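Every protein chain except one is present and positioned as in the full complex.
Order as written gives the chain letters A and B; numbering starts at 1 within each chain.
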Amino acid sequence: MKNTLLASKRLAISESGFVFDPVSGQSFSVNETGLVILHLAQHEDDLDKLVEQLAEQFDASILEINRDVQDFIYRLKGFLK
Amino acid sequence: MSLTIAVTGMNARADNPGPGLAVARCLKESALAPRVIGFGYEALDPALYHRGFVDRGYLLPYPSHGEDALLARLTELHEREHFDVLIPCLDAEMQSFARLAPTLTGMGIRTFIPNSHQLALRSKDRLPELAAATGISSPRTQAVYQANFFHTCEAQGWRYPLMVKGLFYDAKLAYNADEAVAIFHRIAGEWGVPILAQSWILGEEINLAGVGDGLGGLAGAVMMKKRALTDKGKGWAGISIHDDELLFAAKRFCEVTKWRGGLELEMLRDEQGNLHLIEINPRFPAWIYLSAGVGCNLPDLLVRLALGEQLLPTPPTPAGVLFIRYAEEAIVSLADFENITVLGETLRFGALA
Partner (left out) sequence: MSITEKKPAWVAPVIVRHSSSGMNKFGGVREAQFRNEIAGVSIAELVEKYGSPLFVLSEEHLRQSVRRINRAFSTRYAKVRQAWSYKTNYINAVSAILHQEGCDAEVVSEFEYDKARRLGVPASRIFFNGPHKPRSALAKAVKEGARIHIDHLDELALLEEVANEQGVLEFPVTIRLNFDTGFTENWGRFGFNLENGQAMEAARRIAASPNLKLTGLHNHIGTFITDPRAYTAQVGIMIGFMNSVEAATGCTITTLDIGGGFASRNALQGVYLPPEQITPTAEQYAEAICGALAVGLKNREQNGKPLPELILETGRAVVDEAEWLISSVVANKRLPDGRRAMVIDAGVNILFTAFWYNHEVRPARPVEGIPEDTVLYGPLCMNIDIVRQSVSLPPMKTGDLLSFWPVGAYNNTQWMQFIQLRPAVVLVRQNGQVDVVRRAETLDDVENPEHLPIDLQPNFS
């Protein structure tokens, strides 16, 4: 997880939700929440802290956010191999 | 005020191009000097990025997603671009546009396309009926829903090799039942059933592109013989010809169906010299730029008909003009690609990064 968060720093992130990986040449679309996570990941390598920050911003339980973020990072990991 | 014309079929892939780019090019070279808007279905449709012929590119929802979605998208784009004329160029979308045509007319978007009934008449699974109605010969054709047909068809008088065709696209010659079944599944996987079985005739294919005036006349036509094929069987070089029988068949087709809009007739001359109707496409072919090349710009003609102009008969076109197709690459900025991916539209000309 941590490695994936680190790797995400290389991504070129556009406010439109368009994400480009200069290493693999792949591009992606993320939704608004995905965008927030990628922005946070630029400065935060600890998943728990990242989830905490999200819980402060959004109206949902830590449990729900943690679950969704895990899923997101898992997806990302597959893409950033 | 110059015209704004929307053209679909921006999938100008090197080995099997959609006709949209060639139609756009014809329009750009016509005296109408219109703005051309390209409608694509995929972010990588090459012609969306060809700024010489296409001023701006937009994505449409896939035809398989239904007319409501298509109309909603067209309405939104019309508010921004104010289309005068729309030219659909792909088989799979023709039914949608035919059904939406009255609504589009109400919005001020003119089309010059066949209606649903006319489209059904030229549907590939109805070729024998059409052939009978026009008096043009055609090979035996049957719609096939189950692959098992190819194992039992010889009992019904079919002989291998035979052609296996998709209802919209794709065709391949099968030399035995196993091959036919494999082709059946491959095409059905992409375009669904029915698949068509067509008896195979040895001969030389010749083609005609034209415009039906909707009143039973053929407003203009260009004829062509392919001289070189890609491995998908698409022509990448061809030469203009003049064949009176082919022309007569096209006129007969327009007379019987009162065809309105672009068309392509694919016919085969067998070894005895008889012509057989293989297929009719309800739109311009990808080689339509040859029409501008021989001085009979058919997309220009179609737009004028759509605008209600009275036209003089077009003169016969010269034989012996070749087209040779080549591939070239468009250079696309990440910003432009991002824009079509995220917003479904290319950047405005001049806003290029």
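Methods note: a contact is a pair of C-beta atoms (placed from the backbone, for glycine too) under 8 Å apart; a residue touches a chain by one contact, two chains touch by 3 or more.
Just so it is clear, the model here is predicted, and its values are computed rather than measured.
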Of B:38, B:63, B:88 or B:261, the residue in touch with the unshown chain: B:63
Contacting the left-out chain in the complete assembly, out of B:133, B:173 or B:193: B:193
Where the missing chain touches subunit A, by residue: 17, 19, 26-34, 36-37, 54, 57-60, 64-65, 68-69, 71-72, 74-76, 78-79
For subunit B, the residues touching the chain missing from this view: 41-44, 59-69, 72-73, 92, 95-96, 99, 125, 142-143, 145-146, 167-168, 188, 190-193, 341-344
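We take it that only the chains that are shown with their structure count from here on.
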Centroid distance [mean C-alpha coordinates] between subunit B and subunit A, Å: 44
Of all residues in subunit A, those that touch subunit B in their complex: 12, 14, 16-18, 20, 27, 29
Subunit B residues touching subunit A - in the complex, by the definition given at the top: 334, 337-339, 341-343
